[in-house]
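Handing you a structure now.
Of the protein chains in this complex, all but one are displayed in their positions.
Chain lettering (A and B) follows the sequence in which the chains are written, and residue indices restart at 1 in each chain.
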Amino acid sequence: MTGDPIPDYERAVEAAVFASAAPLTPAEIAQFVGDGDVAGALRAIAARHAPGGIHLVERGGRWHFQTASDLAHLLRREREEPRKLSRAAIETLAIIAYHEPVSRAEIEAIRGVQTAKGTLDVLMEAGWVRPAGRREVPGRPLLYKSTADFLTHFGLESRKDLPGIDDLRAAGLLDPVDVAMDGFRFDDGVDGGDDAAGG
Amino acid sequence: MTGDPIPDYERAVEAAVFASAAPLTPAEIAQFVGDGDVAGALRAIAARHAPGGIHLVERGGRWHFQTASDLAHLLRREREEPRKLSRAAIETLAIIAYHEPVSRAEIEAIRGVQTAKGTLDVLMEAGWVRPAGRREVPGRPLLYKSTADFLTHFGLESRKDLPGIDDLRAAGLLDPVDVAMDGFRFDDGVDGGDDAAGG
Partner (left out) sequence: MDGAAVFDDWQMGSNVAAERLQIDIAGWEGPLDLLLTLARNQRVDLKAISILELVEQYLAFVEQARGANIELAADYLVMAAWLALLKSAMLLPKEIEQDPSPEEMALRLQLRLQRLAAMRDAGARLLGRDRLGRDVFARPSPEGVRTIRRRLWDADLYELIAAYGQVRARTAPALHVVAARRVMSLDTALQRLSTMLGLAIDWRDLISFLPPEVSGDLRRSALASSFVAALELARTGQCELQQEAAFAPLYLKAKA
């Protein structure tokens, strides 16, 4: 499929709209790509994409790309992000994975704090932990172990692939959090679109 | 601009990759759009977008859309250097990517210094490096390898695209020193006594 080469200005407009977190006005687009016939470029891009699965659309003077509306059935209906495990849950999961089979009292002894009832429920609901019989001591405490689904999710061949204490120490993972984060910058999450508008 | 109408299957593949929050493998795409010639559709989409400002690219077997690299100067965000890596971290990352799977001792043998705490930690947190089982030798050292996210971030289709990897391999520069020494003829047997210099 060949046609006339696409003008550089149009390509730049296309990339700027695509890379922006928020829909852009023609004036904002011009701040990225320099002055030119933004409106003409937008029309050309929209026409070029019209037959495809991605459309360039205008909403209230702002432009953005979106999935063609007839393909909306592919899209997520409910915007439900998987939730992050709580600190307590991920620690509990780690302890079960490293020490299994292990009772709740043993988990608490290792964590140094009590484990809320819901924590183990969450891990079982996620399918990463399951009950594994009882320890034959007074009180017969229930034991927990990790599941095959756990290994799959975390990309492990077996529990033996978990780094040992020495490995963790060498990797810097036994340091207090603040030390480990030192000298490490995170993206501040400011998107270019707002900058352009503010500039 | 008119041409042959784009097949519905191709449009669906395009929309799925476009809408996905993470790069998709052909198998994942098929789960969204149903069975079909996913590979053929991906090739057609990539060709259709090649002249434009948005490209469909493959990185480590996963596909995603990104802006054309020749437009970097328009879109580059100086303030948002994704992650400022130390020299030790860059070298460690290169060693893992070119030698994988590789143990910490092997990394240290090449760099001639101990790996500072936090170096591997930073690379793992960035998601570019992960534990990858253990070497079945005494001590069972943990091995590290690069991830699909590493390939995505650095724009590599696969590890074969690592800059200069073929030349390095051909020159034997990816072999340990001991292996390389075996390739040279000496009257006396190779002696490991000078390892003390390894520090």
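Quick notes on this structure:
Everything below uses one rule, namely that contacts are C-beta pairs under 8 Å (C-beta built on N, C-alpha and C of every residue); 3 or more make two chains touch, one makes a residue touch a chain.
Quick caveat, the model's predicted, so the values are computed rather than measured.
In the full complex, subunit A makes contact with the omitted chain through residues 15, 18-22, 65-67, 73-77, 79, 81-85, 87, 89-91, 93-95, 97-98, 110-112, 122, 125-126, 128, 153-156, 162-163, 165, 168-169, 171, 173-177, 187, 191.
Against the chain not displayed here, subunit B makes contact via residues 16, 18-21, 28, 31-32, 64-69, 72, 75-77, 80-82, 85, 87-88, 90-91, 93-95, 97-98, 110-113, 121, 124-125, 127, 130-131, 152-156, 162-165, 168, 173, 177, 180-181, 184, 186-188, 190-191, 193-194, 196-197, 199.
The criterion applied here is as follows: only the chains that are shown with their structure count from here on.
Subunit A and subunit B have CA centres that are 19 Å apart. Touching subunit B in their complex are the following residues of subunit A: 1, 3, 5-6, 10-16, 18-19, 32-33, 47-48, 51-54, 65, 67-68, 71, 74-76, 155, 157, 160-164, 167, 169-173, 175, 179-180, 182-185, 187-188, 190, 192.
Every residue of subunit B that touches subunit A in the complex is listed here, in rising order: 1, 3-6, 10-16, 18-19, 32-33, 47-48, 51-54, 65, 67-68, 71, 74-75, 77, 80-84, 86, 104, 115-122, 124-125, 130-134, 142.
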